[in-house]
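First comes the structure, then the notes that go with it.
A protein chain is absent from this complex, but the other protein chains hold their places.
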Amino acid sequence: MQKGKLSYRKAIYNALDHVMERDEKVVFMGEDITEYGGAFGVSSDLCRKHPGRVIATPISEGGFTGAAVGLSMTGYRVIIEIMFMDFITLAADQIINHAANVHYMYGGQVKCPLVIRTPAGGYRGYGPSHSKSMENFFMSVPGLKIVAPSTALDAYGCLVSAVYDNNPVLFVEHKLLYNIEEDAYPKRLEAIPLGKARVARAGADVTVVSHSYGVQLSMEAAKELEKEGVDVELIDIRTLKPLDMAAIEASVKKTGRLVYVEEGDTFGGIGSEVVSGIVERCLPYLDGRVLRVGKPEVPIPASMVAERFILPDTGRIKEAVKKSLSWK
Amino acid sequence: MQKGKLSYRKAIYNALDHVMERDEKVVFMGEDITEYGGAFGVSSDLCRKHPGRVIATPISEGGFTGAAVGLSMTGYRVIIEIMFMDFITLAADQIINHAANVHYMYGGQVKCPLVIRTPAGGYRGYGPSHSKSMENFFMSVPGLKIVAPSTALDAYGCLVSAVYDNNPVLFVEHKLLYNIEEDAYPKRLEAIPLGKARVARAGADVTVVSHSYGVQLSMEAAKELEKEGVDVELIDIRTLKPLDMAAIEASVKKTGRLVYVEEGDTFGGIGSEVVSGIVERCLPYLDGRVLRVGKPEVPIPASMVAERFILPDTGRIKEAVKKSLSWK
Amino acid sequence: MKAQADEFDIFSTMGDLAGKVEEGQGFDILEMYKTALTIRLFEEKVDWLFARGKLGGTTHLCIGQEAVAVGVMEALRPDDYIVSTHRGHGHLIARGAEITKIFSELLGKREGYCKGRGGTQHLSVMPLNFLGTNGITGGGLPIATGAGLSIKLSGEDRVAVCFFGEGASNQGTFHESLNMASAWDLPVVYVCENNMYAMSTRFTKVSRFDDVALRAAAFGIPSVIVDGMDVVKVAENARTMVHKVREGTGPVLIEAKTYRFCGHSKSDARVYRSREQESEWKDKDPLVKMEATLLEKISHGELEHVRRSVKSMIEDSYTEAERGADPDIKDAMEGVYAEREALIS
Partner (left out) sequence: MKAQADEFDIFSTMGDLAGKVEEGQGFDILEMYKTALTIRLFEEKVDWLFARGKLGGTTHLCIGQEAVAVGVMEALRPDDYIVSTHRGHGHLIARGAEITKIFSELLGKREGYCKGRGGTQHLSVMPLNFLGTNGITGGGLPIATGAGLSIKLSGEDRVAVCFFGEGASNQGTFHESLNMASAWDLPVVYVCENNMYAMSTRFTKVSRFDDVALRAAAFGIPSVIVDGMDVVKVAENARTMVHKVREGTGPVLIEAKTYRFCGHSKSDARVYRSREQESEWKDKDPLVKMEATLLEKISHGELEHVRRSVKSMIEDSYTEAERGADPDIKDAMEGVYAEREALIS
């Protein structure tokens, strides 16, 4: 048994270690993931534990993602790391036109079990090319799954499931989550099925839905709102694609109000999809405004002062929740 | 004066010819755009009319898009052609991390007047890598504009405006539009400001909003619906980013109902944004369901029979419009 | 510009090749001819079908380039992987795919290899380890490289063969793939079908040299340029190269100089090249060359018989394919995601 607390970083490490231990066919590829320890130190000593299967690549995001597709089409389960999510643009062809398509377009002859792990998000002053949350860019890719857990337990459970899924899965890790910890070290780490939301906090007044670091922010906001007499139900959607609309629907039917919180752009964001889906499903149940909290249409500036004006915070979440309580 | 009718293809050609004629600083780059005449024959003889400024590139979408960024940062207005929209994935980094960012992130020191022209869309049996409508993938890119006109006049007018815009503009042309024609050859071709929707058909019962080829389909559906006693107001949104929500809002306040029609995925589509925006702005005015018509989450198969099950048609538009008339 | 041999001595790395394996020997020219002819007549039929509007989408025929597909496949084992291009019918046929099922796929029928979903540019035949044709120019290069990595990780002596055009060698994926393959000594045989044009674009207009093989030198990848119109030369060189790769010394590149007799795709007036150039190349027709060789051994009558039987096989296959079923809505909508195989903890 492990000692101490389980951090998000450690949970991902444990999941990687577990699946590689369990299955010789699991391979992990990415830039600087061997002795350097990978982005934000997540891969640590994995290369020593699983020699030959932790592969440091050249700086060729398109090339190694494409190679991972070929590798997974020929019998391996591949995990790749894209060092910052912003760089995923360089592998967009391999993900969108290849990985996500091969199973369907080749008539079911092949599978592409490929997990694309990547740290996303801002608040750290990294500037426009190192701070984006781009999960919404991939919502319209048929054949792809998207997961963005917000807790260490979910990170572990969803990553194990992602690796054993037979489809490409985009696995988004927010940089600010790596250091968060579970209160106690869990007795047992378990796989969590993809596509199932989690009620992070039960409540009666407003349904707040979010993913990734947005859940942490929303939880803080919910705690503060409690003091002001507003009882938030917080849903951690965890998997963005497929999206557990049933869970959101059930909650909204109870509270009559909906706020989606995300770090990426509001315009064209995950919230747009959730709001539209809810409006299609249960417009008559709505008892207040449905609102979206996200980033305005501005690149993320390097200045941390400027960045704070752009990215969501608890203040803006609280404001939206209060607004959703009325029709005005 | 020209004789005959003005096709969409010819309108784009005319716009290109016009801006290149007018301004020595306009350059056009892309694969096979010289004597071959470019994708779907649009560029025709432009290379002979503007020698040296119509540049046939190697098959290097990322490279020539990046070069176009460098060219536009140093004083040129650049138009590039991406032969099929699906290939834009290869230039995603150059568009998202560079073209769209440079003006803001460099503090206003540079401009990037770059038009990315690209044919999109299916119904032609080209299969998964040559049929996508991907405009929704770019909705969350701050600094980028997106235009997808549906008529020859708009194609001309919006393209001229796009070239003279000082920002990168993604200009989407649906393959099935190239052969559509204006009824008569217009006396005068005029620039059309980006960001303004057009009421394609005035009506009282349901607001249908669409762009690109979806407008043509919706118009057909509207004509058929008229016979069934349903009076559709059809809004051609033309510019997707920035989005003319005011025009949609005005119409929905009148009709109380909204249907968005697009060829790309419904899930995470333009319709999601429009529906969410309307719900935020005028939920109390809604008098029926708001619905989205688009593609299900399936890659576009090559089989034209199968493709027809996947892509929107007038039947599905009519169905949605009728559904929107009631709350059930 | 032509690279001077003394300027860039790229083929010197061939020096350490273990000499040709079974030089000029062991080729069944008649079999190769039958395959090449099947490709030719298949492509002509496809052309005919397009002209009559019987096929949707587009297509890229490899008429004139048959010797490359046939010669390379000659050198392969059934367990080797193949990654193809948009111009892949020849590769499929040479690999042994069923004509009927290829037609079915082009016709968008349920019975096609990919249930009609892939069509000409997305056609995979996994029982033949044929990982697929590819609609993205240069898209197959990293995939083949990954297949090479797969072989290497499994410690097998298979090879992965990657076809690509000279136009595709301008994509960044070419560079990234060759670099990975050479850095990691992957068993990949890169086969460039250099037909001088990418659509309308003459290679030398968008790159400084005529030869793609030159580009392999930057990665220390041994390469060879072969006459792609001569099936025996292709086959000999392919054997040598494949043999070398199978021994585990890393990737190689074969550049086959060839020519497509037809246009790029269904609509192409070929304004970018001269009729003289075309006829010069047609004089090098690989099938004519094979026929000449064969006629030293068999009679005109026997040859004619071969032609007739291939022809009727193509026609029969098409007729059968045409009788197939169109996909229904379930065929179209299902199968986007693969199922999980077992529960894990």
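Labels for the chains are A, B and C, by order of writing; each one numbers its residues from 1.
The rule we apply is simple: a contact is a pair of C-beta atoms (placed from the backbone, for glycine too) under 8 Å apart; a residue touches a chain by one contact, two chains touch by 3 or more.
Here the structure is a predicted model, which means the values were calculated and not measured.
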Chains shown that the absent chain touches, full complex
A, B, C
Using the definition of touch stated at the top, determine which of B:14, B:44 or B:60 touches the missing chain.
B:60
Of B:14, B:101, B:276 or B:324, which sits in contact with the chain we cannot see?
B:101
Using the touch definition from the top, which of C:179, C:194, C:240 or C:258 touches the missing chain?
C:179
So which of A:13, A:28 or A:87 would be touching the chain we can't see?
A:87
Quickly run down the residues of subunit C that touch the omitted chain.
1, 3, 6-10, 12-13, 170-176, 179-180, 182-183, 205-209, 214-215, 217-220
Given the full complex, what residues of subunit B touch the hidden partner chain?
22, 27, 52-53, 55, 57-58, 60, 62-76, 93-94, 97-98, 101-113, 142-143, 145, 160-161, 164-167, 190-191
Chain not shown, touching residues in subunit A
31-32, 34-36, 56-60, 62-63, 86-87, 90, 124-130, 296-299, 301-307, 309-310
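By our rule, only the chains that are shown with their structure count from here on.
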Looking at CA centres, what chain is most distant from subunit B?
C
Chain centres from averaged Cα atoms put subunit A and subunit C apart, in whole Å, by 40
So what's the Cα centroid distance for subunit A and subunit B, whole Å?
30
Centroid of subunit B to centroid of subunit C, CA atoms only: how many Å?
36
Among all residues of subunit B, those touching at least two other chains are 62, 86-87, 90, 127-129, 296-299, 301-302
Spell out, as numbers or ranges, the residues of subunit C touching 2 or more other chains.
112, 115-118, 122, 135-136, 139, 172, 336
